[in-house]
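All protein chains but one are shown at their positions in the complex.
The first chain written gets the first letter, and so on, giving A and B; residue counts start at 1 in each chain.
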Amino acid sequence: MTKKYIGKRIKRSEDPRLLTGEALFVDDVEIPGMLHAAFLRSDYAHAYLKSIDISAAQALEGVVAVFTTETMGDDWQPGPPLVSPPPTVEDVIFHSRTQVPLVKDKVRHVGEPIAIVIAENRYIAEDAVDDIVVDLEPLDVVVDIEKAMQPDAPLVHDDLDSNLAAHIKQEKGDYAAIREAADLIIKRRIVIDRGAAAAMENRGVVAQWDAKSQHLTVWDTTQAPIPIRNGLAARLDLSEHQVRVIAPFIGGAFGPKMMMFYPEEMLIPWVSIKLDRPVKWIEDRYENFYATTQERGQVHDAEMALTYDGRILGVSDVFLHDSGAYDPYGLTIPLNTQCHMMGPYDVANYYSESKVVFTNKIITTPVRGAGRPQGIFIVERLLDLAARELGIDPIEIRMRNLIPPDAFPYEHKIIDQAFAPLIFDSGNYKPVLEKAADMIGYDQFVKDEQPRLRAEGRHVGIGIVPFIETTGVGPYEEPG
Amino acid sequence: MKPPPFEYYAPTSVEEALAHLSEHGYDAKALAGGQSLIPTMNFRLAQPSVLVDLNNISELFFIRPDENGGLRLGAMTRHSQVERSSLISERAPLIYEAMPKIATPQIRSRGTFGGSIAHADPSAELGAISIALGGRLRLQNQTGERWVPANEFFIGMFTTLIEPDELLVEASFPNMPPRTGWALQEVARRPHDFALVGVAAVVTLDNNNLCKKARIVFLSVGDGPVEAHQAAEALIGQTLTPEIIHAAAEMAATADIDPGSDIHASAEYRRSLAGVLTRRALEVAFKRAKGSSKFDK
Partner (left out) sequence: MRHFFDVSVTVNGTRYERTVEPRLLLSDFLRHDLGLTGTHVSCEHGVCGSCTILFDGQPVRSCLMLAVQANGHEILTVEGLGTSDDLHPLQEAFWEAHSVQCGFCTPGILMTLVPFLEENPNPNEEEIRAAISGNLCRCTGYQHIVDGVKLAAKKMSASL
């Protein structure tokens, strides 16, 4: 007798451990002889590091070691990048700049680590951090992404001649031409704010080097232990079988805990090997707010060209994307935004231009959506505005533009985050939208409830947004 | 975020506590509920070298009636005790009403009445309420004690009259005269957040329903509690019709306060809120004063 599970309520098997406090999170790891780390981080967003005096910190009782870029010697190296750099493609400019384990000559965002203290406990480590004397020469700061692109803007990376990290253009058809033929142009400037994921559990790393067996064990609040294992092995000159990365229970992640090779992720294992002691670093909430990655900051000048009966002739968008101080995550996020700005619609003409901008802020990496929500928001917003202008019901206008089922596989003729052609393999969108509208009682609300509420002086709205999420990121194995 | 090192004392009497405070002066901080002090120490924003823990001084924990119909509260009385006290609900219902608005249940388990008053956060309800109720505060040091009326107690942002060698030991509230009504109105983004603007109002009517006494005190519009003197004056001798109340509320918002702008709210928004909340508070207080209900929500 087979048991049917689909559609049934199933209790999770991990819940009893979580409910009774028996689940292991990284900060729960206790190893005899374990030392604790704390970082000296920059209070300035942009500054030259002139000098640093760690002698008082080193002398504090309970402090085992203090490391700076200088004392790390040849072991100091930037990066690595988190995704493969973009291939050399026409219309793509990309300047790769990756984060560093400790600041070398210049601080590029508040919270960037300058020194690491290793002590018997975190309390003493923080005392020692206070005893480090650092001389930072503050520089003008660039925070606003539009201002960052002005010719006189302070440069985040002195070896570049602007704060342009990347520039990508993608085109399909001829938007400029179709624009002339349009019955209606909807044009908007849309500003999307940067935000943090702020998971309940802050980040943390525990590393234990066993010199006898030449084996490194790392507990890491990571969403992706295997790339961390591979990256650490490469960086520390070990074979992959010598490194084990454990991702135990994790207290929320939402993107920023993914294969980041954060400075701390690289440093703590290195320190453990260097001192031949287990080492723990747990991020506190301060650090979480300025040293854990964020996302979303973009400014769009977007346009949609339509016919009188609501058919989208084309979409055009020029946007700035805030990268923060470095760009180890390549073009993933802006490409995702570009790929979602046509939504699930049949759009024959598309122009998208993205400038990725360096700013003096913590780097942006995917947080819940990885650039897709921005694209979706914009296309749907423009459509809603068009619906209002044209007097067409918002759902109806979407129905008129959805990719029809016989058009799949639908080739968008632009590239996605894996630098592969964006193709929607299959779909049947109309029934989905119809069913959603039906399930929330859309028609009845719009015809009966909404007018009734408005007569009472209450403004109550309803919205439906269909979206397609690009997944199945390459590279792919291909037959033959 | 761990606190820096400090010397720690846990006296069991006021006398002992005062001896420590006297010895260490500005280097020492009294630890009451810790709900405001310990976070600032964890941030290392406050780094007192000496902490005098008041939590073992049983003589500071009490809620007592006084013979005049009022009541007296020990400075270490926890918010959670005040929240559940029938004596407070009878004799100082304005305080009782404020309790659920103060932070969250966990904070109220440890936070204390005296701690809140002494910390003097401009957004604190209890400071404004103490003034509205005509409360007095008893300060003690090694040489003696003094009573300070609540409306003289707060002298700046997070600053009170308490001297380094003094301890706030008690708050006393007079009997609420008959035909007295009260109300607390505030707006916060979430119920337990710091108020963007709040106002406490207490009115007393004579036998002809004319207002013979009024106090309107704001929180979150300045460096400390701000009393709306002109608006309160305007109510004396009047029947509190909606028009009179509305005019007084407008006066309070425009003439009695000068709120600032910050990341939470602009000055204009605060002013606008102040007007609306004062009107509502006076309406509720008036209704209560007329005796139409014992305890409106």
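The working rule: a contact is a pair of C-beta atoms (placed from the backbone, for glycine too) under 8 Å apart; a residue touches a chain by one contact, two chains touch by 3 or more.
Owing to the predicted nature of the structure, the values given are computational and were not obtained by experimental measurement.
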Self-check item: Per the touch definition above, residue among B:104, B:175 or B:254 touching the missing chain
Solution: B:104
Self-check item: Sole contact to the chain not displayed, among A:6, A:19 or A:211
Solution: A:19
Quiz item: Contacts of chain A with the missing chain: which residues?
Solution: 11-12, 14-25, 27-28, 30, 123, 197-202, 249-252, 254, 284-285
Exercise. Pick out the residues on chain B that sit against the missing chain.
Key: 1-8, 10, 34-35, 38-39, 42-43, 51, 53, 55, 80, 100, 103-107, 109-110, 190-192
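Following the convention adopted for this analysis, only the chains that are shown with their structure count from here on.
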Quiz item: What whole-number Å value describes the gap between the mean CA coordinates of chain A and chain B?
Solution: 45
Quiz item: In the complex of these two chains, what residues of chain B are touching chain A?
Solution: 1-5, 43-44
Quiz item: For the complex, which residues does chain A have touching chain B?
Solution: 122-123, 126-127, 130, 284-286
